[in-house]
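Here the structure is laid out as structure tokens; the discussion comes afterwards.
A single protein chain has been omitted from the complex, and every remaining protein chain is retained in its original position.
Presenting chain A:
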């Protein structure tokens, strides 16, 4: 009996502990014994639960401390800053100004809506369109080839490479003496000033961002392709459907969840990115041609020391991304109901 209660003690699950005790009681044949063992087991289970709570919170302490200091506090701080004017490092100098910072962002003549926010949207949209269409084609074609792993590894290289390398290599490939213009010249075309011309600067960087994100898109789409039952293709083959019909009528519709996923995550990544732009153009130039919201925030804060309006810009972009994330969740849920 003692050993059984002991094991109930180790068990911790209140329900199971009392069942064990009840079983013992039946063996003893007395109701008194059942009650005594039951209450002892309950007390033990209670002690055990309390000990488990303490241990669990001990295990969680580093993470919770971190989230408090580097997540909750900064969020509150960002909101506070966005409602203040502050140019220094002395916390006593913070002056509340209400919603002035937001008003200034959206004021007539402010560059925040155009070109900064419009650039941000174009950048994200362009990246998604290029990366997604490229990834669909490549992921689909790879399934016809041998050495699939090798191909995917090649496409994956840019993802594990630092943005400083990606940005600089492409920046110098776009230069007059670089590879891209070299190829253009070899084809008999004139050199283009890709990053110096306001008309071509943003698209030129969009291409690089799409190039860099192709690999992960291919990976997700490959997983989606592998999930499509072979029998669908066999049935289509029996019906004599051509390859393009099969692709348009079977592959694409069944791939919709993966497509949607890649589309939305890449779009959100595109809205946030600015490191590539810093590396390739320095300050979002020429003029504001490649300036995007996150870069604008970065410069307002760390170049001009205007923490208030920088935080306001960050929060506007944050809300935009939050809305898009919610739409994404909504779309996914609807998709789940369809299926």
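Please note the rule applied: contacts are C-beta pairs under 8 Å (C-beta built on N, C-alpha and C of every residue); 3 or more make two chains touch, one makes a residue touch a chain; residues count from 1.
Please note the rule applied: contacts and distances are computed from a predicted model.
Visitor: For the chain not present in this complex, what protein name does its UniProt entry give, out of "Beta-ketoacyl synthase", "Chemotaxis protein CheW", "Cell shape-determining protein MreC" or "Sugar ABC transporter permease"?
Guide: From the choices "Beta-ketoacyl synthase", "Chemotaxis protein CheW", "Cell shape-determining protein MreC" or "Sugar ABC transporter permease", the unshown chain carries the UniProt name "Sugar ABC transporter permease".
Visitor: Can you list where chain A touches the absent chain?
Guide: Those residues of chain A that touch the unshown chain are 7, 10-12, 49, 52-53, 55-57, 59-60, 62-64, 66-67, 69-71, 73-75, 77-78, 81, 89-91, 134, 137-138, 141-145, 151-166, 168-170, 172-173, 175-179, 181-183, 185-186, 211, 214-216, 219-220, 223, 230, 233, 237, 242-243, 246, 261, 265, 268-269, 272, 274-275, 278-279, 294, 297-298, 301-302, 307, 310-311, 314-315, 317-318, 321-322, 325.
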